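Apart from one protein chain that is not included, each protein chain of the complex appears where it belongs.
The chains carry the letters A, B and C, assigned in the order they are written, with residues numbered from 1 in each.
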Amino acid sequence: MATAAVVETGERENYLNATYGLKSWLLTVDHKRIALLYLISITFFFFIGGFFALLIRLELLTPAGDLVQSDVYNKLFTMHGQVMIFFFLIPAVPAVLGNFLIPIMIGAKDLAFPKINLLSWYLYIIGGTLMIYTILAGGVDTGWTFYTPLSTEFLDTNVISAALAVFVAGFSSILTGLNFIVTIHRMRAPGMTWNRLPLFVWSHYATSIIQVLGTPVVAIAIVLVALERLLHLGIFNPALGGDPLLFQHLFWFYSHPAVYIMILPGMGIISEVVCCFSRKRIFGYKAMALALLGIAVIGFLVWAHHMFVAGISLYAALVFSLLTYFVGVPSAIKVFNWTATMYKGSITYQTPMLYAFAFIGLFTIGGLTGLFLASLGIDVHVTDTYFVVAHFHYVMVGGMVVAYLAGMHFWWPKISGRMYPEGWGKLAALLVFVGFNLTFFPQFILGYMGMPRRYHAYPPEFQVLNVLSTAGATVLAVGYLLPMVYFLWSMRYGPLAPANPWGAAGLEWQTSSPPPTFNFEDQPVVTWEAYNYDEIPDPEEDPGAN
Amino acid sequence: MQTSPAAVAENHAHDNPALLHHFATEAQQKDAASLGMWLFLAQEVMFFGGMFCAYLVYRYKYFGDFGSASQQLNMWLGAVNTVVLICSSLTVVLAVRAAQLGKRMALVFWLVLTIFLGLVFLGIKADEYAEKFEKHHVPGARFSYHELLPGQEGKPAAEQQYANPRHAEMYFSLYFAMTGMHALHMIIGVGIFAYLAIMAYKGRYTPEYYTPVENSGLYWHFVDIVWIYLFPLLYLIDRHR
Amino acid sequence: MSDHDSSSEHISSIGSSIAIWIALLVGTVVTVLAANTDLGPFNIIVALTIATIKATLVVLFFMHVKYTHEKLVPLVIVSAIFFLFLLLGLSMADYATRLWH
Partner (left out) sequence: MFQHVPFWPDSASTLSPYVDGLYIFLLLVSFAMTGLIFTMVGLFAVKFRKRPGVKAEQIEGSTLLELTWSIIPFGVMMIFFVWGALIYFKERTPPQNTAEVYVVAKQWMWKIEHMEGQREINELHVPVGRDVKLIMTSQDVIHSFYMPAFRIKQDVLPGRYTMEWFHATKPGTYHLFCAEYCGTQHSGMIGSIVVMQDRDYMAWMSGGGNQPLAVTGQKLFAELGCITCHRSDTQGRGPNLVGVFGKPVLLEDGRTVTADENYVRESILEPGAKIVKGFKPVMPTFQGQVTDEQLNALVAYVKSLNQSQSGQGVNATGMATATPQP
């Protein structure tokens, strides 16, 4: 079946050229087209969020708050957080790559609910429009966490529109998750048993559980904040005997698992990439699938570790600290199993694999520093400092964004039908890795020295490390701009991609690049296990390598 | 591990216009819709769950004040509304049954009756809200509250203990948030049923295809269940004292 | 149609539906009566128990879960309840053990 890897001409009908016109895109119910709509919109928000990040880093170049006023700075980090988390990190992998690939990977014609899929995108756009409105109307400075009573009673910025933006985007995320769960349960091709699902699909299944069961809680918490401002309900109001920590409980019940919404799909990508470029079966398939589900479920039990100094009970803190370590076990399994997958492989170093190397390393650092924060004694010192900032950027940028780039390069031939320039890809991967570490590693040290986060001016002894960090951020920015440029370039000038340029396993490589509207010419029937690299011939020539 | 439902009837004849292109069989489509609806309801459980969590915390902290504020509600109106909702759940069951049996006018009848009961519920709710406005029991600047704690009526005036008005305001905040969110779901439900009634009248639903009726019914029952909990939790705190 | 192994094929009989309806009404009456009787700490327990019985009846019969051949729907319900209790339970684990009372 892998003989499908013959080079095809670009004239063949596929999902991109099946119909033309703006309407055929805006009203499409094809999951692949919706994925592209998402790709465009999340890229837009990524660069907005990135622009805020650059301004933040520029401000922090000097100890004095000289580039912008403190109120502007507060809006910058708030909107950087809200845009990046709710409009990039959470939707990015599921809504773009998941949307595009899950139906193809399981041999279905589309997601179970194509119209709801389109509705999800429109909800995302409505939420995004509200976010843009919030930015244009003067911004919001609650911090992305909306902590009460600051957000409810002490700010007169655009809190309500920001809250609504997050609320609407949240429902986009819920519907995407719901669609994935039903699709994975109900739409698998004949022979595609649960044990044969690619780990990418498993990772989205685990992610979707969190999206469906976690997001509504933050939705209602944020609605209550908006109602408190709008109608003077007082559920979080200390003046009525309300407990400000209640909001934090509701908020983190979702927002901690949300970290796993961001990282789990990334783990799925890395499993695919490591297997492909090692030409090997994944080491310990069942353990890897169970670890994904384990992380998703245990991730719901640990939220109050964000609140160790917030005034929760000492005993609750002990319980949450202990539970937090339980997440460490499946995470450790994943890292070791990826590494073991490479053992006795036949490894090549294409761009996606370089990102996968980076992911394993950076996720290891991000995960280990999470153990510092889970340790109560250390957390009291480093929480709300740059240590936390560095930690979650290692997980979210070093983990999720790097995995997203790995996935984009890996599946770009499938999505666009063109190859990206391999040399530029490797250069960008290197820039991202170096720039990222230079940006965020100094922040661990800053954090332990005691520099609080969300400060727009700081004591001078912190300057050296901040300058390093800002320097790194500029390198990182170049690393991000490059892929956008060469991906766009390749859409026109890139060499045509064969159906299976990497010689990869999985149903998505058996259909043409780009796939036809209904994904397959004939209904595929699966008779093989996942990652059957022993049965797939190595491509004679790696089209992209060197 | 089960094999996929798509394994069934690969070359199924696409004779039903309601069968969408990407499904292999009607059963697969129906199962997908049903699972999707149940997942949506799971999501709703967590949505209301956030408010129930807030309720639990404050009721635990301010038990007496919540009892006092709870008794400002009209228990009988709450009970009548519970009955109305239970009746509407029955009419929904009968509507689904009529759809399954292909009885078009019966389906329209039960749907319209459901809408009517839903409107009765909302009307009673609106009346209760209006009373709260008159008594200044709506949270905000005009809120005022001066009521005894439960079980204080019989005591000498000097010893009578009054509820903390700030905690009563907290109770009413929760009351309005929870019943308001519930009422919003009711309004959406009434809207959906109005659409269903029109479509049913036009004969869109057949014994082969009535998924919208069935799934909307599931939604309605869920909203009913929320009320089954809201009624004792909001209306019946410390009633015996 | 009848050969389809679908989760939603059960057609409820009018008699059983009305029986459940009456049970729900009785439950409501009992709730109100119990709430107005002093049962000490059991008032809240009784109220929630009756509510749970009523909700279970609605789920099993009105929502046809009792007749479904599908294991997935009960699984979805159980996980929703499980995660709801996680939220309530772990939050209360904090509030109930704070020393400020």
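One rule holds in what follows: contacts are C-beta pairs under 8 Å (C-beta built on N, C-alpha and C of every residue); 3 or more make two chains touch, one makes a residue touch a chain.
On a predicted model such as this, the values are computed, not experimentally measured, just so you know.
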Contact with the hidden chain, among A:Ser70, A:Thr129 or A:Asn195, goes to A:Ser70
Sole contact to the chain not displayed, among A:Leu231, A:Leu293, A:Ala310 or A:Leu430:
A:Ala310
Which listed residue (A:Thr62, A:Thr193 or A:Thr348) would be found touching the missing chain in the intact complex?
A:Thr348
Can you tell me which of A:Ala332, A:Val434, A:Ala471 or A:Met484 touches the chain that was removed from the display?
A:Ala332
Residues on subunit B that touch the omitted chain in the whole complex?
64, 149, 158-159, 161-164, 166
In the complete complex, the non-displayed chain touches which residues of subunit A?
65, 70-71, 73-74, 141, 143, 147, 149-150, 154-155, 238-239, 241, 244-245, 278-287, 308-311, 314, 317-318, 321-322, 325, 328-329, 332-333, 335-337, 339-340, 342-349, 357, 360-361, 364-365, 368-369, 371-372, 374-381, 383-385, 445, 448-450, 452-459, 465, 533-534
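Basically, only the chains that are shown with their structure count from here on.
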What's the chain with its C-alpha centre farthest out from subunit B?
A
Distance between subunit B and subunit C based on Cα centroids, please, to the nearest Å.
13
Counting only residues that touch at least 2 other chains, which ones in subunit B make the list?
31, 35, 39, 42, 46, 49-50, 53, 57, 61
Touching two or more other chains - residues of subunit A
185, 213, 217, 243, 246, 249, 253
Residue positions on subunit A within touch of subunit C in the complex are 185, 209, 213, 217, 243, 245-246, 249, 253, 300-301, 303-304, 312-316, 319-320
In the complex, subunit C touches subunit A at residues 72, 79-80, 83, 86-87, 90-91, 93-99
Given the complex with subunit A, which residues does subunit B contribute to the contact?
1-7, 10, 20-24, 28, 31-32, 35-36, 39-40, 42-44, 46-51, 53-54, 57-58, 61-62, 139-141, 164, 166-167, 169-170, 173-174, 176-177, 181
